[in-house]
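With one protein chain removed, the remaining protein chains of the complex are shown where they sit.
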Amino acid sequence: MINKTVKNAREAVADIPSNCMLMMGGFGLTGIPENCISALLERDISGLTIVSNNAGVDDFGIGLLLKKRMVKKMISSYVGENAEFERQLLSGELEVDLIPQGTLAERVRAGGAGIPAFFTPAGVGTEVAEGKESREFDGKMYLLESWLKADFSIVKAWKGDTAGNLIFKGTARNFNPIMATAGKICIAEVEELVPAGDLNPNEIHTPGIYVQRIFQGENYEKRIEQRTVSQ
Amino acid sequence: MINKTVKNAREAVADIPSNCMLMMGGFGLTGIPENCISALLERDISGLTIVSNNAGVDDFGIGLLLKKRMVKKMISSYVGENAEFERQLLSGELEVDLIPQGTLAERVRAGGAGIPAFFTPAGVGTEVAEGKESREFDGKMYLLESWLKADFSIVKAWKGDTAGNLIFKGTARNFNPIMATAGKICIAEVEELVPAGDLNPNEIHTPGIYVQRIFQGENYEKRIEQRTVSQ
Amino acid sequence: MLTKDQIAQRIAKEVKNGQYINLGIGIPTLVANYIPDQLEVVLQSENGLLGIGPFPTEEEIDPDLINAGKQTVTMAKGSALFNSAESFAMIRGGHVHLTILGAMEVSENGDISNWKIPGKMVKGMGGAMDLVASADNIIVAMQHCSRSGESKLLAECSLPITGIRCVKKIVTDLAVLEISPSGGFILRERAPGVSIEEIKSKTAGKMIIEGEIPEMIFE
Partner (left out) sequence: MLTKDQIAQRIAKEVKNGQYINLGIGIPTLVANYIPDQLEVVLQSENGLLGIGPFPTEEEIDPDLINAGKQTVTMAKGSALFNSAESFAMIRGGHVHLTILGAMEVSENGDISNWKIPGKMVKGMGGAMDLVASADNIIVAMQHCSRSGESKLLAECSLPITGIRCVKKIVTDLAVLEISPSGGFILRERAPGVSIEEIKSKTAGKMIIEGEIPEMIFE
C-alpha cells in the first residue's frame, strides 16, 4: 500500500499558497481539523477562499483564520456566531457566498465524483435561483448547480491508516468524507493513526485513494457550542 | 425505532404486481437476493422490468426469472453468460437497455437522492449519446443523464437490524446500497437479522430510512462464477 | 393563546406512526417532547444522524455527537450515522416524510420566508431551502404575529423567500391553518379562548372559514 504519512500538521500544510481554494470539513465546531488550522495560523499566507459549512466562532476554528485576515472569501451555508466575521463582512473585507446546505454538500460530492453539474430542487423561486438555468422534471422545477473543487481539502477523522483510509466518529463525519474527494490534495488529520491493514476494509468511510497526506493530530480541544444536557 | 420485519421472502414479495419496475442488487452472482428471487418464481406475475447490473446465468439468479418468462425488459450494463437470455433477445421476446456501469450506478443513486438529471462524461461520442443533450464543461464534453427509480428494490445484505439498517460484506455490497435508496418499497434480505441497537451506528452502510421490509434469509448458495485460485 | 410548548404539543398530534421527521431549531425541537411513546418515529438531524435520542447526561456528553442546532445529543437505539451528502440525498429524495420548522412569514399559497431580513446581518439558509423543497409534508411552527404586532400570514411574503408553495400546515399561538391548494389559509382550529374574529383580524392573507371551527383540546 502507498504510504501517505507526513510528520505533522506543519509539514502537511507547508506548501499551501496564498490565494488558493481550501475545503475544510466540519459542522459547527464538530469534526474540524484543529491541528491544521493551528498550523495554517503560523503560515504567512492570505487571500484564501474557504469552502466550509460554517465559519467557526470568534476564537476557535475558522474564526481564528478570519481574525488573522487570511481569508478573502467564505463559501458556506450558515455563518452566524462570529462577531469578527460580521465586522469584516459589513466593512467589505470579506466576501461570502451562501449556498443551501444540501446543494453545498452535493456540489462538493459532484466535484470529487466527476459530475460537472446536476439538477436540484433547493432554492427554486428564491434569490439562490438568480442567473441559474432551471428545468422541469416530472412536474417539479429544479435548478442546475455545478461542481465545487478545491486546491486542498483538509479533513479530520477519528481513525486513519498509513494508506489514507479514514473512519469518522458520530456526527463529526459530516462534510469530511465528501470534501476529502474534492481537493486536488487532501490532507487528513486523525486522532489515531494505525498501520495499513489494521482497519477493517468493510468499516472504512473514506477509501485511501482520496487522501494524499495523513498524520496523527494532538491535543484536540473539541469545543462544544451548545452544551445541552437532559434534566 | 420503526420495526420493518416481515416473516420471510414470500411475505416480502407477495404484493409485487405484473408489469412493474424492480431493481435488484448484485454484481455477477455476488450479493444477489437469492431468497426473494426464489419467492418471485412462485408468483404468477410477468412483464417485469428489472434494473440489475447483470442478468444472472442460465440456472441461477435473474436467469431463473428469465427462464420462466417473467421479464419483459432488462436495464443492465453487462448481460453475457446466459444462453436463454440470448435466445429471448434474438427472438424479440426480451428488451434490453444497455447502460455504462458508472452511469447506471449514478442514475440509481440520483433516483434515491432526488437529483433528476446530471452530466457525465461516459459515452460521449458513442451510440450511448444518441438523442441525449451534451454540454461542455471546462473543455470536456458531458452527456445529460436522468435518474432511475423503481417500484420495488430488492437487496441482499450481510447483517441487518429490525429498523432496516444494513451492513454488507466484501464486494457483495456493489449496487445494493444505492438500489435500496431508489425503490418506492425496498425489500432487504439479510444473512443475520438482529434487534435494533445491536449494530454499531458508525458501521452501517444503508440507514434504515431506505428499507421498508426486512427478513432473515436462509440457505444461501452463493454460487461462484469464476472460481480462481492461486497456484 | 398557546405557549411555545403548547404549539409543539399541538404539532406532535400531526406525527404519524412510522414517520421519519426533521425538526428545525426552536419550537420544532420541542415537538420531540410531545410525541406519544406508542408511536415509532425516527428523528433525522441533517448533520448526519438518523435516530436522535434525548439530550445527554453530563457523563454522556460527547462533543462528536451534536444535532443540527449544534446541541449535544445522544443516539436512539437503531441509529445510523452518515455524511452530509447522504443526509441531503435522503432529504431531497423524499425519504424524510415530515419537516417541522419555524418561519418569519408564510404566504397564502404556501411560500415561506425564514432565512434573511434585508439590512440585517445574513447568517445563511443552512439546510432550510433543501428541506422545504423536498419533504412531502411541511408544517410551520410560529407566532401568528411579529413582536411589533404585524401578521406573519400574508397574501405574499415580503421577505426573501426560502421556498415556494411548500408549506402544508401552520400552527401558531392562535390557530391551526392549512394552505388551500388553490390559495388561502383554511382555519381548522382555534386556540382555547381565541375567537375567529381575532384570528381573522391578525391574518393579513386570505382566510377561508368553513363550518364549525373547534377549539384545540390539550390533555
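Note that the chains are named A, B and C in the order they appear, and that numbering of residues resets to 1 at the start of each chain.
Criterion: a residue touches a chain if its C-beta (ideal position, glycine included) is under 8 Å from a C-beta of that chain, and two chains touch if they have at least 3 such contacts.
Just so it is clear, the model here is predicted, and its values are computed rather than measured.
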The chain left out touches which of the shown chains?
A, B
Sort through A:A9, A:A39, A:L104 or A:A163 and give me the one touching the missing partner chain.
A:A163
Across the whole complex, the chain not displayed is touched by subunit A residues 1-3, 109, 111-115, 161-163, 165, 181, 196-197, 199, 201-202, 204, 207-210
What subunit B residues would touch the chain not displayed?
27-31, 53, 76-80, 86, 89-90, 96, 98, 100-106, 108-109, 120-128, 158, 168-178, 205, 222-230
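In the analysis below, only the chains that are shown with their structure count from here on.
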Among the chains, which has its CA centre at the largest distance from subunit B's?
C
Separation of the C-alpha centres, subunit B versus subunit C, in whole Å, is 36
Intercentroid distance (Cα basis), subunit C paired with subunit A, Å
29
Determine the centre-to-centre distance between subunit A and subunit B, using the mean Cα coordinates as centres, and give it in whole Å.
33
Two or more other chains are touched by the subunit C residues 49, 81-82, 88-89, 91-92, 134
Among the residues of subunit A, which ones contact at least 2 other chains?
106, 120-121, 168-170
